[in-house]
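Here it is, the structure, as structure tokens.
Take a look at chain A:
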Amino acid sequence: MNESVHVSRKFDEDLGELRTHVLEMGGLVEAQIRAAVEAYASGEIGSVKDIVEADHRVNKFEKIIDDECVHVVARRQPTASDLRLVMGVTRIVTDLERIGDEAKKIAKGARRVHEQGMLNVPRATDVRHVADEAVIMLRQALDSFARLDVALADAVIHADAKVDAEFKAIVRQLITYMMEDPRTISTAIDIVWICRSVERIGDHAKNIAEHVIYIAEGRDIRHTGKEE
Partner candidate 1 sequence: MQANPNDKQAQIRALIARGKLKDALFAALGIICLGIGLVVIFALVADMAVKGAARFNLDFFLNFASRRATQAGILSAWVGSLLVMLVTALTAVPLGVAAGLYLEEYAKRNWITEVIEINITNLAAVPSIVYGLLALGIFVYTFGFGQSILSAGLTLALLILPIVIVSTREAIRSIPAMIREGSMAVGATRWQTCRYHIIPYAMPGILTGVIIGLARAIGETAPIITIGALTFIAFLPPVPFSELADGTRAGLFDWVMSPFTVMPIQIFNWTSRPDPAFEVNAAAAGFVLMAMVLTMNAIAIWLRYRLRKNIKW
Partner candidate 2 sequence: MQTASATTAAPALKAEARDFNFFYGDVQALKKINMPIHDKKVTALIGPSGCGKSTYLRSFNRMHDLYPGNRYEGEIRFYPDNTNLLSPDVDPIEVRMRVGMVFQKPNPFPKSIFENVAYGLRVRGEKNRRALDDKVEAALKGAAIWDEVKDRLQDLATNLSGGQQQRLCIARALATDPELLLFDEPTSALDPIATGAIEELVHELKQRVTILIVTHNMQQAARVSDYTAYMYLGEMIEFGKTDDIFIKPQDKRTEDYITGRMG
């Protein structure tokens, strides 16, 4: 990206603020996922309320950043890398907001799973493992945004396949649980939903990485497969 400064310092400040807000929002969302996964793994479902609460803040962030983007477009008519940044940010923010929603779903799912009093939560560590990978993908996607690091963004895009595969493996295992003991079905379905959310988080992280590549290089690699 372009390191030299604009003639208009205010423009630089506006864009700088935009970037900072995206990273703050990203940090918030990341913490939200961690807390949700932690609640699920540990059964400390008291934090679920906070996680649901945090989603309001994420949503508020989305609106603020969207507003800022609209203002930059209206006042500055950004072009080239500036234009791509603004367009990219509006898309990234959408993905972050969706991740926030998924985190909320995980937290609520965790509450249901634990309220059913099923102490022997199957595959908790596996779920945690895949969730960690999704969180890492998100953090790397955000890092790649902060530094406009195309190589890192590429790595995120490739990592998504792994998360998808692990999701499928967990679902297969859950199916065997359900076949062995039908009483676990309702819990298992909740866990499938949780895993599904984790898998979606991975997808959104991948989208963010794609937006980063667009911002950095002007290449739109959405829907093109991994090959360029």
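Rule of thumb we're sticking to: contacts are C-beta pairs under 8 Å (C-beta built on N, C-alpha and C of every residue); 3 or more make two chains touch, one makes a residue touch a chain; residues count from 1.
How were these candidates chosen? In short, all candidates are chains of the complex that A comes from, given by their letters.
The structure displayed is predicted, hence computed values, not measured ones.
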item: Given options 1 or 2, the chain of this complex that touches chain A; value: 2
item: Complex contact set, residues of chain A against candidate 2; value: 2, 4-8, 11, 76-84, 217-218
